[in-house]
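Removed: one protein chain of the complex. Kept in place: all other protein chains.
Think of it as A, B and C in the order they're written, each chain with its own count starting at 1.
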Amino acid sequence: MSATDHALELDDLRLAYRVRGVDREVLRGVSLRVAPGEAYGLVGESGCGKSTAAYAIMRYLPGNGRITGGHVRIAGRDVTTLSGEELRALRARTVSMVYQDPGQALNPTIRVGPQVAEAFTVLGASRSEANDRALQMLRKVQIADPARVLHRYPHQLSGGMQQRVVIAMALASDPTLLILDEPTTGLDATVEAEVLDLVRTLRSEYGTTVLFISHNLGVIRKMCDRVGVLYAGKLVEEGPAERVFHDPRHPYTVGLLRCIPRRGAKKTARLDTIRGFLPLLGADLPTCVFVDRCGLADERCRTVEPPMIDLGDHATRCHHHERAQELPREEAAATPPAAATGDQPVLRLRNVSKTFRLAGHDVHALVDVSLDLRPGETVGLVGESGSGKTTLARAILGIHAPDDGGGIELDGAPIGATFAERSRAQVSAIQIVFQNPDSALNRRHAVRRIIGRALKKLAGLDGAEAERRILALTEAVRLTPRHLDMRPSQLSGGLKQRVAIARAFAGDPRVVVCDEPTSALDVSVQAAILNLLADLQRDRGVSYVFISHDLGVVRYLSDRIAVLYLGRLMEVGDAESVFSGPHHPYTEALLSAVPSIDGELTTRIRLEGEIPSATDPPAGCVFHTRCPRRLASGICETAEPPLVEVAPGRQMRCHIPLEELRALQGEG
Amino acid sequence: GSDSNDGGPGSTAAGEAQTNAGTIGAGTTEAPVKAGGTLRIAGIKPSTASANADPVAINDGGGIGITSQVGQFLCVSAGDLSLKPSLASEWTSNADATEWTFTLNPAAKFSDGSPVTAADVVATIERLVNPDNASNALSAFNTGNLGPGGTTAVDAGTVKFTLSAPMGSFPYIVSSDNYNAIILPASVTDTTQFGPDKIVASGPWMIETFDPVIGVTFIPNPNYWGTPVSFEKQILSFFPDTASEVQAFQGGQVDAIVTFSVQQGQALLSDPNTTVIELKAATHRQVHLRCDKGPFADKRVRQALAMSLDRAAIIQGLFQGRASIGNDSPFAPVFPTTDPSVPQREIDLDAAKALMAEAGVTEITTEIHTWQNEEMPDYAALIKTAAEQLGVTLDIQVRDDYYEKYWLPGDAAPGSDIGITDYGHRGVPNVYLNAALKSPDKGGVWNASQFANATYDGLVDEYAGNPDIQGQKATAKKIQELLLDETPIIFSYFYNYLSATTTKVTGIETTAMGHFYTEGGSFTE
Amino acid sequence: MSALVAPQAPAIDSKKTVRRELLHELLRSKAFLIGSAIVLTWVVCAIFRDFIVTFDPTDDNPFQQHRQPLTDQFLLGTDRLGRDVFSRVVGGARVILLIAPAATIIGTVLGVLLGLVMGYYRGVVDDVLGRLIEALLALPVILVALLALVSIGTGTLIVTFVIGLLFAPVIARTIRAAVLVERDLDYVRAAQLRGERGPYVMLVEILPNVVGPIIVEFTVRLGYAIFTLAGLSFLGFGSQPPSPDWGLMIAEERAVISAGIWWPSIFPAIAIASLVIGVILIADAIQAAFDR
Partner (left out) sequence: MGRYVLRRFGLAAITLVLLSMIVFLISSVLPGSVGRAILGPFADPQSVALVNEQLGLGGPLWERYFDWVGGAITLDFGDSYQYRGAPVTDFLWDALWRSAKLALLTLLLVVPLAVAGGAMAALRQGRTTDRVISLAGLTLAVTPEFVTGVVLIAVFAVGLGWFPASVPATFSSPFDELRAMVLPAVSLVAVLFGYIARMARAGTLEALAADYTRTATLKGLAWGSVLRRHVLRNALLPTIAVVATQAGYLLGGLLVTETLFNYPGIGRLVYTAAKGRDIPMMMGGVITVGAVFMLLTLLADVLSAWLNPRIRLGTARD
């Protein structure tokens, strides 16, 4: 094949960052080819070098980064040898890039119009021409009211719209190659789905070649024709998306896929994990890069570097690729028995509302939320960003006092509105695991101190008894006594989260609120934490309020699901029935937005418009402004439906009868 | 002005002996003079009291620098300590020197053209002696034994002063020595805004603009009765300290400096383009030692301390020799009444130590107070060093509130065991003898050492009442000896008064009090 | 939202290596090395003053050879009282290196406490104290110091306290900002949720985490303390003569520079400038090391 046949070709690309005077290799000879018009997905754990590869292609490297070998060819031209002016022209005309966090990618002091128009002026367009084309481009990316958006500043747009603007700029030059580096990470699932839809549409329209980078296997599967799996700066497996996901031939890929809760998996079935950690930046990896974490590794793997083995259209860098799927499980597959759930609710929220008073306006973050939590039960809390999940969690913990008129009961007895008004037993009974383990642990305290102090305050333990319990807790969260003398900075994210969990369990809590406890973690670590939470629940009969964006994770862990929208419960019910339907139209939309690695194609239910402001919620049903199933009668606009029991153990807030919903969703 | 000199029998002026007024440096030029030009003078920013140049209130060189341009006195205490006529052409006293009669020069006019009359003099002097006016001249008139109502007009051209006690050197009290006593028209009733209001007086200059922060500009008085001035304009700029003045002078922004010190003006003394005007003067620092209590109550300790100072070295070090040695009395060598035969106190450490031993004192630790002014902190440092040899440890305190708290002991002020106070020049030593040394209840209003000695008080009265210079000298000897023995105050030096002009300026006359007379001055070609 | 955070593998660094790492970082910084060399020189001068100086810095040798230029005997010449300038400059190090750190420590302790309280409690406490601090900071430190010194009088001890007190608000402001960031972190919330009291949270949980800003702030303020104290001495509000105070020496001798006698004032000037620069270089390097 001649080089010109490829839209993008990486040829043994090597790159190093200079840190403390030493070159640390990040890309260790990456070779890949992307055919014109193809969508190529690059996946891998955080830190494996995905973004580095993307920037190397653009030849936009930080001051300490240096390409130490190999070539990058775009449409046959070697990027590594271009002059400054040629490089500029290449960026202007041939390659474009879209990255994570669109809010930062736009200049906050320049209006959207001129920023988009710039992309045209570099191509030589006159100012008025550029303005016209900017307007056209915004239309192309399906922004509502593009003429007005042109006059806005970036911060006045929502995240989804910002990303559309960035995409508009990227496509302005009609590039041959579009690189998307985690373009939807950080966006809500519903918004993510829209952006991905847009990219697909545009790609089919322009026929652009796409290099799509993501850590999310579901997204890659949905978007890409071919995938490459990157590990520690090396491509370990490559092939058509379907084949790689269905017939993975590298233990790393196999492991990654096993970590993810599949549809139908429940907490009674444990997830698998990948042992160990990603090697350090620039670590010496003479043979197979994955050898230290691989359950199949043998002497050969430790001595001979596996070549890229061609399996016809599919290639893998493993000596044992035929056996890859026989990779032994890291976690005992034994199905743990489900925890017994009692009948008497351990926690009961009664008409909890929370209004934040800001200068000039009120934010109704929670409106009249009533919810029961039974012993040993997990209630999953889902909803878009800003729907009030965290606020609800905080109200339960007593960080925010709920508005008058509502209250919280623990074991049938009302408890204080804030933690300061609660007894020690009540405080110990309700604890939390935070999202970000980095900030949840005091960087200056050793693990022993963190857990010991919690024991002292929550369980009233001191001395030898405390020491005994510390060891017990450590074991319960699968840490070793060795970890006790370490500080958080010496622990990985997953280990830190275990410490945080141990701390939460110090006072034998009845209820643990988990606010996105795994969203800061890589999938393999996430799996371990989910397993741990399930184990602890089984052993201790604790109840969870589990908040997550990831519906797959929520479904895996939860017994019941509560769906929040604009601070209101839209639907509450048994996990299985909520997922299997019929659903509330909002739940339906959330579910349809999730890209799944199982590749089942569901019809996308599109939400119109944006989430309204909690300051000024719409009249009638708060969801009517975006509801695809809004009734023609107009009742949705005028009357707010009550939350009613539509089936045993199932509540819903919708004017449309359950049967009708079943019919609508069944035919869709 | 008139040529008549030394009117009356009581006149104390003695021009011959100590005259040393003159110029040094390359400045004694005979170059042809040039009329016109603007003379730019650097002066120290007037003190708070002098800020408006109110003649009743001014208390420092800064104020004198302004009023001496626009106002005149009955007579002038010249650089050589002789009295020269000014608005008064002559003066006489009765035999016991209790009544003094001054004859005004009929030519004298104010700048508005009206003549200077006895009524104007009476009004001016009465304002100054009135205790309700917070007059800065009160102590001077107290020394001169003149009180309210003591000034009367004999006729339009003659004024008579009736004193409460004899005062042989009274004309000095109404001369430029008493710098508050410039004669103003009787029509002036409120002098507090003298500068800003540009109040009329009789001098060669009139105020054109007045800014108490920046300075004053003067224009010639069109009705001046004396020799018309040569400059067409005169600008007096205020500076916060001598260092800035010297810098401005060297940078060419000013043509003259009213006064500077040896320490700060080092550069001027060796500059060939500078004319330094040097006057021997009575300006000095008093190192008071508390006599009534504290470590210095024993006069032997005081004597010992005074004996530990190497005065010659001090004068050399602080003034490069431009000072006269002091003998622990206010009788500076410059005064004609000073008796030079009184033996000079010299450094004698052995004798000093012996005195300390005799007094039974081995160790003293106390604070020495002074304020930030010229060489005074340095002087304190030198005293500290000297005292250490006697086992006396002095902790130096340079304080802004020296005068409020540490100078005179009083209700809210502790005073100090030892302190350094600055005294300006006077044509006669009477103020020093009275205010600083007489018993506190006998008129010793500035008696920081709380020295109280009846013999001394008597001697001072005798000295003041004696109209005859030889008689005064005899009393002076007794006073000098008494003070040398008691040593309530250490007088180490009387330093020379220095002014500077560029060599392009001639004819400037100064007094050691801060008068800066530009009347006869001009630029050279 | 779910931003991916790199799971740093179990790093090898223990508590000790973190410190060693920081030290290494510093030792690699040229600014730090130069700054330390300068400061160390002055510290040595201050400590071993009596072994270094050739004459008593305060009062030896008056008048013997006043305003002598540089000679073998008087390395940096003599001043107007015939004192050895070299000895006085060396002796001056002791003066400034006693009061400047003392003042800075007072300011830092107060400022840190204030900053902790303001940042942690927020609300009314923060508003009231914040306004007060704002009010004080509306005036240059040297001006307020002057007013205070005019009111209560001068003296080394008083000046030290006044500067310390005046630095406290500035330090409090920085520490408050750092505390504000910390208090929003979940570990603080976790402490509150197990019933810890305010002082415990502030002193045990938050304080160790703001040590970085405190150290940086301390060094920076130390530099400015030297700067300000020299300025006050120059204006006559510092040490009393004959103390060999650098600011005072400049004020006393600046007038004669124009007469060609530059050594009594220029050497103390160099001394002040070098010491401040040394301290600030160190502060800069520490800040850079912490920022990394």
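Note that in this section a contact is a pair of C-beta atoms (placed from the backbone, for glycine too) under 8 Å apart; a residue touches a chain by one contact, two chains touch by 3 or more.
The shown structure was predicted, so the numbers you read here are calculated from the model rather than taken from an experiment.
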{"item": "In the full complex, displayed partners of the excluded chain", "value": "A, B, C"}
{"item": "Per the touch definition above, residue among B:247, B:338, B:506 or B:522 touching the missing chain", "value": "B:247"}
{"item": "Full-complex contact with the absent chain, from A:28, A:91 or A:250", "value": "A:91"}
{"item": "Candidate in contact with the missing chain, chosen from C:92, C:111 or C:223", "value": "C:223"}
{"item": "Subunit A, residues in touch with the chain not shown (by the definition above)", "value": "58, 60, 63, 88-93, 96-97, 99, 101, 104-110, 118-119, 122, 153, 155-158, 166, 169, 173, 359-360, 613"}
{"item": "Interface residues of subunit B (partner: the chain not displayed)", "value": "40, 45, 47-49, 51-52, 54, 57, 59-60, 131-136, 138-139, 192-193, 196, 209, 211-217, 235-240, 244, 247-248, 250-254, 400-401, 403-405, 407, 412, 421, 435, 445-446"}
{"item": "Positions on subunit C where the hidden chain makes contact", "value": "131-132, 134-136, 138-140, 142-143, 146-148, 150-153, 223-224, 227, 230-231, 234-235, 247, 250-251, 254, 257-258, 262, 265-266, 269, 272-273, 276-277, 280-281, 284"}
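Methods note: only the chains that are shown with their structure count from here on.
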{"item": "Higher-contact pair (C-beta pairs counted), B-C versus A-C", "value": "A-C"}
{"item": "Chain centre separation in whole Å, for subunit B relative to subunit A (CA means)", "value": "90"}
{"item": "Distance from the mean Cα position of subunit C to that of subunit A, given in whole angstrom", "value": "48"}
{"item": "For the subunit B and subunit C complex, residues of the former touching the latter", "value": "242-243, 246-247, 250, 263-267, 270, 313-314, 316-317, 372, 377-378, 380-382, 384-385, 388, 395-401"}
{"item": "Residues of subunit C touching subunit B in the complex", "value": "58-59, 62-63, 66-67, 80-82, 150, 153-155, 236, 240-242, 252, 254-256, 258-261"}
{"item": "Partner subunit A, residues of subunit C touching it in the complex", "value": "1-15, 18, 185-187, 189-196, 205, 208-209, 211"}
